[in-house]
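Selected chains from the complex are presented in situ; the others are not included.
Chain lettering (A, B, C and D) follows the sequence in which the chains are written, and residue indices restart at 1 in each chain.
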Amino acid sequence: MATVKLITDAEAEADPAVKAVFDDIRATRKTDFINNFWRGLANDPVTLKRTWDSLRAVMTGDTALSPVVQEMIYIAVSTANACSYCVHSHTAAARAKGMTPEMHAELLAIIGLAAQTNHLVTAMQLPVDDVFLVE
Amino acid sequence: MATVKLITDAEAEADPAVKAVFDDIRATRKTDFINNFWRGLANDPVTLKRTWDSLRAVMTGDTALSPVVQEMIYIAVSTANACSYCVHSHTAAARAKGMTPEMHAELLAIIGLAAQTNHLVTAMQLPVDDVFLVE
Amino acid sequence: MATVKLITDAEAEADPAVKAVFDDIRATRKTDFINNFWRGLANDPVTLKRTWDSLRAVMTGDTALSPVVQEMIYIAVSTANACSYCVHSHTAAARAKGMTPEMHAELLAIIGLAAQTNHLVTAMQLPVDDVFLVE
Amino acid sequence: MATVKLITDAEAEADPAVKAVFDDIRATRKTDFINNFWRGLANDPVTLKRTWDSLRAVMTGDTALSPVVQEMIYIAVSTANACSYCVHSHTAAARAKGMTPEMHAELLAIIGLAAQTNHLVTAMQLPVDDVFLVE
């Protein structure tokens, strides 16, 4: 169904560059599960490593936003970009990190509202108010 | 520059339906300032009222997410929808509600990262992992 | 400001392929005015001709939809694709073909509503109901 | 498959807020059928009610545009926003409201043409002609 092969654990074991990233994903996330995103990317070990390093740097460690807020922002972008897989995976991640049904409901309401006002603004081609400009 | 007229305060005063919404925006936000979004929408008092009522219901009162988180989600959607005016207005709103430079920097990093992985996923056409499905 | 030159009438006169299209635009639209879209495309006379031929074939002659409805559909797509120039030009065209302020207001309301429900649906990843499937 | 549960009729019966909306959808549309969009939204009775109230207000009653034109505009936005479910549901709705195969064919031709010229314009970054500006 995908346009690339999904690299299996056996194949990952055979390529040290892929194995190193899969090992780090498992250690960082404290789970043996590797989702299809990484199995697809593993066709290109360089992009696999760069993408995982970026994601780990942005989303983990000493962050300004809480993990659940990070995931809700991720859902918002993924929805607007119409990425079905991403909406599924980050909704699951947000729930695992504490998103309650009330938070999910409000997230969806904001996403819908923003899309509505985005389109209204674009259809009206409004000039930016001076007070919104930096300096 | 816009595709509609921007309704002035004088014009708003002359139309009770518009005046009622402008008054409520001012009272709710505790400022005399009405930004161009509402001045453009005011060409259609019915859509003006429905949009304001929706926005007030979703974004104010007893919410599950904090006001600054709500605005950051709004920025995320507006960016992915390429709405210049909306990015400007909601970045200003997020700052007014407490978004620090560190939070803004992390928000941008997540938006950029999500866009990158959204596009990688779409180009690979990955099947959703079973564990991400509800039930 | 553009990434291509805008071909002037003098330049168009010097290239028979461009001149032929500009002449046909003027004759079809019964105006001497050629907007920047065609002046930009005229850098490539082949794409200019193909695009104009397609637009004339779809939008003029014996059509199933009225000219004003055609333009409103054009505005809807242009808004969702965030094309500022296109929103401006097709809003002007829709007005010239009979779009009243009431029709414009309703068009904007539908565009906003559709964007909202599009995003809600994508965030919820809903399966298509059987009754919506053809056959 | 969805990221939320689809609320059944039995569950809807047990929640007066959901039941009231489902009853109104059935009465307004003169059918017992409730499609998945409303069953997904029903996880949040407040957003369910606000969305239905907006949709009913915009799309029914004394409108400036005919029901079939409204649905075709909805299809146009949904296509540009790449919402699969929405394209399915509103194509079915447009047919039910009188969209002929000829109208559907022309709608698709316009959507395709608009997408093409939208992208050409964005790639050329054209300045808006003065005559397209309001005032």
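In the analysis below, contacts are C-beta pairs under 8 Å (C-beta built on N, C-alpha and C of every residue); 3 or more make two chains touch, one makes a residue touch a chain.
Note that this is a predicted model, so its numbers are computed, not measured.
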item	value
Subunit count for the whole complex, all chains sharing one sequence, 4 displayed	6
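Convention: only the chains that are shown with their structure count from here on.
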item	value
Chain of greatest Cα-centre distance to chain B	C
Numbering shared by both copies at the chain C-chain B contact, with half separating same from different	different
Where chain A and chain D are represented by their mean Cα positions, the distance between them in whole Å	27
Intercentroid distance (Cα basis), chain C paired with chain A, Å	34
In chain B, residues with contacts to at least two other chains	1-4, 46-47, 51, 54, 77, 81, 83, 133
Interface residues, chain A side, partner chain C - complex	75, 79-80, 82, 84, 87-88, 107-108, 111-120, 122-125
Footprint of chain C on chain D - complex, ascending	1-4, 6, 33, 35-37, 40-41, 47, 51, 54-55, 58-59, 63-65, 69-70, 72-74, 76-81, 83-86, 88-89, 91-92, 100, 102-103, 105-107, 109-111, 113-129, 131-133
List of chain D residues in touch with chain B within their complex	1-5, 46, 50, 54, 57, 133-135
